[in-house]
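Below is one structure. I have some questions about it.
With one protein chain removed, the remaining protein chains of the complex are shown where they sit.
Let's turn to chain A:
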Amino acid sequence: MNVPVDPKTLVAEMSPVSTSEQIASMKKALLKTIQRSAYVYRVDCGGCNGCEIEIFSSITPVFDAERFGIKVVASPRHADILLFTGAVTRSMRMPALRAFEAAPDPKIVVSYGACGCTGGIFHDLYCVWGGTDNIVPVDVYIPGCPPTPAATIHGFAVALGLLEQKLKAETHVELAGEAAALPHPDIPYALRVRLEREARRMAGYRQGRDIAEEFMALLEGRAHTPGSFTLLECMMEAIAEERDPRRAEIIGRLAEVVQQAIRGEAP
């Protein structure tokens, strides 16, 4: 009756389009001897249009991809580079393949954006193929959600063989005796949590953590310097030095938290 269904049996596995060796050697020759502009055709395979906006901003005068001869064309029959964006939805698979077949060989396929590279945040959605490389062979991946215009230009430079890729696969293996450093060992853990929580409440997780780190470094630094400063005086001095009123307010509030902790009041 109710036999559990293996989800893998419900998904059709289609073999991606493969290219012959002749085309591969032609592609290498194209990259070496290309003496003209590289024409780009955009294939939208069901993206959110964030990637398209970034592609268009990279051909604006500010980033000006056309100074490298990169030109966006309206037909795949004119294209040297095919730019696949989006996570490849089921209904966009055939149009994407038709655009791929329509482009003349040798062609360079670029997978654009997080969705194009691996399916991105939609990778396990029921209606997507999850990445361009599941349907066509891809030469260059440009990750980003969306990639910035500068990242787009870098990606094109990698695709045309002008720049080397920066990213390399790395594996870190834990060394013997490796230990995570305990931050601010001189400050009691309960106080550290209160300070960080208050700073993050006021400034968000990124700036909040930065401000809390700065404040605790200040606290520790003052604790080690000899002198007749009281904590309140130190804090007042730090606040007076601060030029950003928002940061000054947060530091003032953190100083209050320290005072509260000293008096033994509950947060």
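Rule of thumb we're sticking to: a residue touches a chain if its C-beta (ideal position, glycine included) is under 8 Å from a C-beta of that chain, and two chains touch if they have at least 3 such contacts; residues count from 1.
Just so it is clear, contacts and distances are computed from a predicted model.
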Listed names "YeeE/YedE family protein", "Menaquinol:cytochrome c reductase iron-sulfur subunit", "Xanthine dehydrogenase YagS FAD-binding subunit" or "4Fe-4S dicluster domain-containing protein", with the criterion being the UniProt name of the chain not displayed:
"4Fe-4S dicluster domain-containing protein"
Among the options A:Ile55, A:Cys117 or A:Ile250, which residue touches the chain absent from this view?
A:Cys117
Touching the absent chain in the whole complex: find that residue among A:Val3, A:Val173 or A:Ala266.
A:Val173
Among listed residues A:Arg36, A:Arg206 or A:Arg243, the absent chain is touched only by A:Arg206
Considering the whole complex rather than only what is displayed, give the residues of chain A touching the chain that is not shown.
61-64, 67, 114, 117-121, 123-124, 133, 138-145, 147-148, 150-151, 153-155, 157-159, 163, 165-174, 178-183, 185, 188-190, 205-207, 209
